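Note that this complex is displayed minus one protein chain, with the remaining chains in position.
The chains carry the letters A and B, assigned in the order they are written, with residues numbered from 1 in each.
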Amino acid sequence: MRNNPQINQHGELNHLLTLEGLPREILLHILDTAASFVGVAEREVKKVPLLRGKAIFNLFFEPSTRTRTTFEIAAKRLSADVLNLNIGASSQSKGETVLDTVDNLSAMHADMFIVRHAQSGAAHLIAQHVAPHIHVINAGDGRHAHPTQGLLDMYTIRHYKPDFGGLRVAIVGDLMHSRVARSEIHALNILGTREVRVIAPKTLIPSGVEGLGVQVYHNMAAGLAGVDVVIMLRLQHERMKGAILPSAQEYFKYYGLTPEKLAFCSHDAIVMHPGPMNRGVEIDSSVADGAQSVILPQVTFGIAVRMAVMSILASSGS
Amino acid sequence: MRNNPQINQHGELNHLLTLEGLPREILLHILDTAASFVGVAEREVKKVPLLRGKAIFNLFFEPSTRTRTTFEIAAKRLSADVLNLNIGASSQSKGETVLDTVDNLSAMHADMFIVRHAQSGAAHLIAQHVAPHIHVINAGDGRHAHPTQGLLDMYTIRHYKPDFGGLRVAIVGDLMHSRVARSEIHALNILGTREVRVIAPKTLIPSGVEGLGVQVYHNMAAGLAGVDVVIMLRLQHERMKGAILPSAQEYFKYYGLTPEKLAFCSHDAIVMHPGPMNRGVEIDSSVADGAQSVILPQVTFGIAVRMAVMSILASSGS
Partner (left out) sequence: MRNNPQINQHGELNHLLTLEGLPREILLHILDTAASFVGVAEREVKKVPLLRGKAIFNLFFEPSTRTRTTFEIAAKRLSADVLNLNIGASSQSKGETVLDTVDNLSAMHADMFIVRHAQSGAAHLIAQHVAPHIHVINAGDGRHAHPTQGLLDMYTIRHYKPDFGGLRVAIVGDLMHSRVARSEIHALNILGTREVRVIAPKTLIPSGVEGLGVQVYHNMAAGLAGVDVVIMLRLQHERMKGAILPSAQEYFKYYGLTPEKLAFCSHDAIVMHPGPMNRGVEIDSSVADGAQSVILPQVTFGIAVRMAVMSILASSGS
């Protein structure tokens, strides 16, 4: 992604595919725009007409009710027409290629595609293929990126801890398989975070992760010492048995965020989680529901951030 | 449900969870409000802007196209934004709890949840959990209650037979497993119905049903004698074979509503059914489609009743 295909020749954001290499001013512009949308959700009529008459397609090759719902709400609050396509169940099984599907929907005058796909690079491939006036948002591609999640996490951190230059942030858990963590690390570095740490057992740390500008810890006491923000990652069920981890209980004992482990952090540290949570696996309920948890504000801010990304893309020249 | 969690401190309906213990004046207010919405559906533009910008979630943990559709239509006629979540297929399978799902959707600024769940008490649990400005409608929980069905049945009866004090009503069929019947019995008693009868084979009558204020019959000739309203219940396919009933044919012979059995009723009795019907099992086609059937008006009134419940909840203070 050297040449930033998501930025057009005017320097505007035309697609949102990854946070890697995103200019700092564009990232901040998204967060500032999101701030203006936070209030919309609290109005009596929670709608603005910015995207009226636009056709936004939720193109989910990998099912996800939660992420699809956040984009659907965001689009409806912008007054767009939203069409949900669960692709696994239809065209794909008929042998049509992804790009043929995209071409067909483009011919129906789609304005924007929200793409989730199990393969890394799928949203990128689609963005390179579509006509210039069509915008693509990556809603998660394989192990590669989940940029709107990364952005909403930055929004949340900034809301509680505005000075990134003074912050220590720890990301805990399955770094190996997490597109969320990858997007967060890129964003934290762009915003000049003082220190980004990752904490996980060796089997869940990808090789070469230090190259992303993070410090690696395998122990919670050391890794959490003095941090201001803890981001817990979801542990997929399929990792919990067999070769990678001995069991969920064992994982919780060493890496689950309990009140005792939270005490290693700065006293006013915030706790984040992208959801859905496995209570009792990566996080204890008393922490998830505790005073330092900002897990539900993350969800609220996520709608505003997605509204911001959609409206910025829609207003970019092509 | 002694202390009526669905009524707020101002005596307003804040959730609709059950008809048990619902004050008579609130029940009548719903029916009167529904009457004002019956006309909307016959206009050229079938919409009123009462819930514009509100986000209503169809939260169906148990699939039901028909019930989901009636709520979706009602919400769209009120100009709300409707989001359909078929939960079985996603978050639940990821191990998230029902209340975490609800918390997440609430954080997206949901205004109302329409909840269907296979477990009795699910909607109640959610109503106790959500913030005061969020409203919950029970769209069927286990064998417990299906209050909007009960209300639309009352609307239908009142439309054709306004004087409940003079009415004999018989509910026929699988009382054992029917949340619909339970809601109907509560509503009929609240409205002061002269006589409520239930008719079924012994294996389909729950023990202690007399405590609900009904008379039990096992024979159609006796049970239907002189009644003004017959409500037939759907017989689930899984009851028709094996221990509970010998066969669908046998059931039809003794309890299926045929013209011959209908003749036991008052000459101007109306015939109701919550749908979907098993023609030739609990009801004969000539009766279902006959002059005394009000089965399709029930569906029409059902939309107006759901619009009434939604608009009353949305206007309640929190």
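Following the convention adopted for this analysis, a residue touches a chain if its C-beta (ideal position, glycine included) is under 8 Å from a C-beta of that chain, and two chains touch if they have at least 3 such contacts.
Just so we're clear, the structure is a prediction, and the values are computed from it rather than from any experiment.
Annotation: of A:Ile87, A:Val230, A:Ala248 or A:Leu313, A:Ile87 touches the absent chain (contact as defined above). Residue-wise, the contact with the chain that is not shown comes from A:Leu105, picked out of A:Leu105, A:Ala123, A:Ile171 or A:Leu245.
In the full complex, chain A touches the hidden chain at residues 52-55, 81, 83, 85-87, 89-91, 94-97, 100-101, 103-109.
For chain B, the list of residues touching the undisplayed chain reads 41-47, 63-66, 69-70, 72-73, 76-77, 237, 275-279, 296-300, 302-303.
To be clear about the criterion, only the chains that are shown with their structure count from here on.
One finds 41 Å separating the Cα centroids of chain A and chain B.
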